[in-house]
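Take a look at the following structure, please.
A single protein chain has been omitted; all remaining protein chains appear in their positions.
Coming up: chain A.
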Amino acid sequence: MRLNPASMDRLYELMIMAFKYQVFLCPRPKDLLLISYNHIDTIRELVKETPVALNQVEEAHRKIIEVYTSLSEGEFQLLRQTLLIFLQDSHIRVSLFMKNKVQNPNGRFVLSTSGPVPHGIEVPGLIRMFDDKGKEVTRSEFPTGGSYTSPIREGSFELHGDRVIRLGLNMYTVNHPEETHTSKAAPVKADDTPNLLAKEELNQLARLMGSMKSESTPKSEPGFRINLFTTDEEEEEEEARTAGGAGEPLFGVINIQAMQDEQFATQLAQIAGQFADEGEQSDNPGSSSNKGDDLLDMMDQL
């Protein structure tokens, strides 16, 4: 897959803004490590089928732990400040960020004055005064201009563990509110009609194989469309943008056609029919009133 220079520039800008977002909003300087571990955990998932690559990722992770665990907060802050200098003055707007309300139309990231404070920080609002023996004599509160809450638990700095922090996770798969808010896991919906779903799935498979005419579907579709990423919205936006000839596409678009091959489907059906003892059902796909059970019967007869 090759991108033209303009698309490559866009990809780079997207990466820079995502990185800037993570470094800018990093709650404590040493959370840069937790964000990095989120990155590494994701990479580990991607290569888990390849032992050689997996070992290398593990080794890299171990080395990072070895080198960086002993740094002080001050050193992490210096690291972060240096990264921020590199990222300074980039204000490219990213549609995903704007949709998630983490970036403003002027390109600046949103800094919330509410939510949990980072781990190790006290909730603002308290003034304590002591006498010269060190005993607390007065305690008073002041208005903070925000609404802060207690910190949530700290993430794990080990090789494996719950990092807790949401920065560094894949923003395309995780639909979460702004990272300083804790989000509850959505309740898992129980599937009330498992049988119906399974039946429909088998119908779909049969249709794809070409053993069934697609009259039973409400509207016939000439082919099917795979989208490997949850970028439907972006693609629609993109179409809307380029339709009017307003601008050139932001993303390189690759079209893959996977049409049903009629001849191939017929042959496949014939082969399938040979497995059946009687063999009548597969020759006459339209006759059976229980069209949905065609494939089930076929499989039963194997």
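Going forward, contacts are C-beta pairs under 8 Å (C-beta built on N, C-alpha and C of every residue); 3 or more make two chains touch, one makes a residue touch a chain; residues count from 1.
Keep in mind that, in the parts below, contacts and distances are computed from a predicted model.
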Inset, instruction - Have a look at "TAF1C polymerase", "WD repeat-containing protein 54", "Centromere protein S" or "Glycosylphosphatidylinositol anchor attachment 1" and point out the UniProt protein name belonging to the hidden chain. - result: "WD repeat-containing protein 54"
Legend entry - Residue, one of A:Thr42, A:Asn55, A:Thr69 or A:Thr113, that touches the chain absent here: A:Thr113
Legend entry - Missing-partner contacts on chain A, residue numbers: 24, 27-29, 72-75, 77-78, 80-82, 84-85, 88-89, 91, 104, 108-111, 113, 117-118, 120-132, 134, 142-146, 148
